[in-house]
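With one protein chain removed, the remaining protein chains of the complex are shown where they sit.
Order as written gives the chain letters A, B and C; numbering starts at 1 within each chain.
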Amino acid sequence: MKSDQIKPNKPKIAFFDFTSCEGCQLNKLNLENELPDILRHVELVEFREAMDDKADYYDIAFIEGSLSTPSCINRIHDIRRRSNILVALGACATIGGINSMKNLQPIETVRETVYGEEKYRFPTLPAIPVSAVVKVDYEIRGCPMSIPEFLRVLKALLMGKAPNLPDSAVCVECKLRENECLYDRGIVCLGPVTVGGCEAICPSFGQFCTGCRGLVPNPNKDAMLDILTQHGLSLEDAQKRFLLFNSYNIESKSIT
Amino acid sequence: MSNHIRTGIEEPDRKMLELYYPEIAEITRTKQITELEKWFEIALPGNRDLNHQPGQFVQVSLFGFGEAPISVTSSPTKRGVFELCVRKVGTLTTAMHKLKPGDRIGIRGPFGHGFDLQKMEGKDILIIGGGIGIVPLRSLINTVIDRRSDFGRFIILYGAKTPGELLFKDELKSWREDPTIEYHVTVDQGTPDWDGNVGVITTLIPRLDLNLGNTIAAVVGPPIMYKFVLMALKSKRLPDENIYLSLERRMKCGVGKCGHCQINHSYVCQDGPVYHYPVIKQLPEAIQ
Amino acid sequence: MEKFNLSTSRLNALIKHLMTRGIVYAPHKNGEVSFSFDEVRDPGKVILNYNRTLQSIKKYFLPPREQLLSFSLKSGSLSKVEPENPLRIFLGVHSYDMQAVLRLDYNFSQGNPELNYLKRRQNSLFIGVSFEPDTYHFSRSVGIMVEEFDGFDLFLDKHSSGYTLYVVTQAGEELLSGFDHLEEAPDRPATHREFRNKIKYNFNRLSEVFDHAWDSSVWEEIAQRCVGCGTCNLVCPTCYCFDVEDDVNLSLADGSRYRSWDGCMLNSFAKVAGGENFRADLSDRQRHRVYRKFKYITDVTGEPWCVGCGRCTAYCTAGISIVETVNRLCEEYEQTVLRKPLAKQDWVL
Partner (left out) sequence: MSRTLDLNIKHLTRVEGHGNIVVNIKDGRLERCELEIVEAPRFFEAMLKGRSFHETAIITSRICGICSLGHQIASLKATEEALGLEVSEQTVLLRKLLIDGATLQSNILHIYFLAAPDFFGTTDAFKLIPTNKDVVLRALRMKRLANDIGDIVSGRAVHPITPVPGGFTKLPDESELRAIRRRLVEEGLPDVEATVDTIASVLNSVPGFTRETEYISLSHPDEYALYDGDIFSSDTGAADVNNYREMTNEFVVPHSTSKHCKHARESYMVGALARWNNNHARLSESALRVAQRLNLEPRCYNPYMNTVAQVVECYHCIEDSIAIIDSLLERGIRNEKPNQTPTRFGRGIGATEVPRGILYHEYEYDRRGNIVSANCIIPTGQNLANIDHDMKKLVPEIIDQPKEIIAKQLEMLVRAYDPCISCSVHILNVEFIGG
């Protein structure tokens, strides 16, 4: 590669993946229109899914995936040590996400269910978000991470400012888009207690909010359960719906 | 498309209505006064006076970083330029700390109600400033100093968390040395080289000997300070009508539209930030 | 007031005529059971028989997201964004939404008048339509009848065999010029609509109730059921609070300042730097919202700032009803202050 391609003072950016579906990584490659612009501002030093290079210092490290094996824990400490700003990316990394559903059952049962007698070969821990182990500077939520939000955060960090991320409910953006509320179609939705910033993409496409962005600050969980049960879910189903992405944050006992 | 149809709303007078467009001003001098606070001297185009009252604020814009309400800390008696003092707490304030002379910022304002100088004339003035509250008060203090003969006794109480957090140290020194000013300072936590008062600001109040009917108190500080200062003033029997406070609320527009600063029916950016205490007593949300 | 007969079959012709005069906005179907105001492209798709639109026509004067100015980071220069104001005709507006616009006019013209709003608002004409009140409508309780003409240029009153078209203003009359399918309407008795008063007190006595409602337990009780989603703010035709934020392009060279709707029910609405939140509890936020609708501005103008559209109640997933809240406060007022039950005539208009 020609040396004039990289300006020395461009921030070094790296992407790391842990236990996840890699959808967030793919979503970044889906920034086809923006990638050339982004690459003008940053030096991409590590992105295993798309490149071979490795580096040992990162201005910004983006972490995807939850931590679920003993080796994950060492690796995340190592990355934290080498990064200036650490951003957790996507539901798995920020709230545990779908992965954390397995935490609801005893880990032994889980392993046995999948591998039977061979279970001891495959160590596993409860799936936890990155912030449970190391300091996380910023979080980009969503399953998959929201592309507009990723761009917002990236731009803010490149400008040297803290990104301003919403903490209000998905309903806010849903109303700004003047969507018909799914409750009016008899469909229950977790939008009222889920952190927005996704532009209410699921309700806008007629699908209920699954809670993939985690709960708003001080969520009124009891009131939300009332809403779900008043709109036709059994208490058990309402709890399960709540736990879909948020098992790490809501241990099942706190909402029964 | 026909535009001749007359509708209810007339063509607005645009000059008056350009509420949200900042004027571009230039930073002429800066000084880092503590790790967290930075002082700026700012010139409007043509060195026009800002024409503010002590206690008023401006909306400072740093494009790309946003806008924030910042009190004018210089006295209106200072002509041609004005001063701000900014504590680094978030996005915009952090970015402001990186600015240097020659850099440009957007300014809207001055906005709000400041201290009622007319009511203060001829009276004893009691300044009570906690932490960064000294910033807007400094504008009043310097006005009183510059127009010293218009006022009676001049008492300044200033409290900070630590000696390191005291602002405008040079001026504090001159206040202490000025025989016409009764200046008392205290810190919550002392340091080995601190030989002054230690304790919260309310501890300074009981010792004061006030001419109750003739004293006007101007109080600015963090939300938690007000309750205790007011209690202390009450036990001193200073009449409520003699107390002015400045309140801080979130603000987006500064001109009474965005709703963020509303306290009950009152808009801090319009009716405040400086309030007459009897008015505040009608606002249950003002001091919790 | 001049009035004409307009048969239902003539309606499309009227809309077509209006489309030659300006941009026409009218209710359309949105989703399965909802409606929204949209620009008319096909008169056949306009629905005048609707309960309420998801958002009121406020969105045309105070857009959900609006560019205030644009700037260049490099040169530090600034350019203003001028709102457009083509002639716009709003067809099929219910009286409470018209009243809401008049209230917003007050908010944006008193104190520091605001160009952005007033400019957009300037070239607008309004054609009202009557409606059959549903369970959520209670505009009558706040003094707004179905056939409230104030603010309208024309008004369509539906009856069994078509519409009566009332010409309310000169502008309305001018709007009709060139439309010759009209015939003078005979005097006919006004349509009778069942529209019960739902709030127990006459609206001009509510201020009195709210003088005593600050410490009510009602706020805490509704806060138990509320999830703080902000829907009630974001659908209210008289809510106008906003947030302002700068956004930069990916080039990092220039950007824009935007404002977007905000709401006092949202967690960080009253949060200042340093973390202090002046309305941290949902009960405080609920109280503030309802006081804004019935007390704060009302004390100045004499009018409730709630127009009784019922949106906040219809769209609250927790089923929190503003009418019930106000009625609870009225009852508490009776029991604790008046110490006698309400006389019937107090709450019949």
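A few notes on this one:
We take it that a residue touches a chain if its C-beta (ideal position, glycine included) is under 8 Å from a C-beta of that chain, and two chains touch if they have at least 3 such contacts.
What you see is a predicted model; the values in this text were computed from it and never measured.
Among the displayed chains, contact with the absent chain in the complete complex occurs for A.
Only one of A:P144, A:P163, A:G197 or A:G214 touches the chain withheld from this view, namely A:P144. Although one chain is not shown, part of subunit A still touches it, namely residues 1-2, 5, 18-27, 29-30, 32-33, 35-36, 39, 44, 47-53, 68-69, 72, 97-99, 101-102, 105, 109-111, 113-116, 118, 121-122, 124, 127, 143-144, 201-202, 204-207, 210, 237, 240-241, 244.
Everything below uses one rule, namely that only the chains that are shown with their structure count from here on.
Taken as a graph of touching chains, this assembly is complete, with every chain in contact with every other. Using CA-based centroids throughout, the chain positioned farthest away from subunit B is A.
Note on interfaces A-C and A-B: more C-beta pairs are in contact across A-C. A summary of chain positions shows that the Cα centroid lying nearest the centre of all protein Cα atoms is that of chain C. Distance from the subunit A centre to the subunit B centre is 42 Å, each centre being the mean of its Cα atoms.
Shown for subunit A are the residues in touch with two or more other chains, namely 159, 164.
Annotation for subunit C: residues 245, 248 touch two or more other chains.
Every residue of subunit B that touches subunit A in the complex is listed here, in rising order: 64-65, 90-91, 94-95, 98. Of all residues in subunit C, only 30-34, 36, 54-55, 59, 64-65, 224-231, 234-235, 245, 247-248, 250-252, 260-261, 263, 266-268, 282, 315, 317-319 touch subunit A in the complex they form.
Across the complex, subunit C is touched by residues 1-12, 14, 16-22, 24, 63-67, 89-90, 93, 104, 106, 223, 248-250, 252-253, 255-260, 262-265, 270, 284-285, 288 of subunit B.
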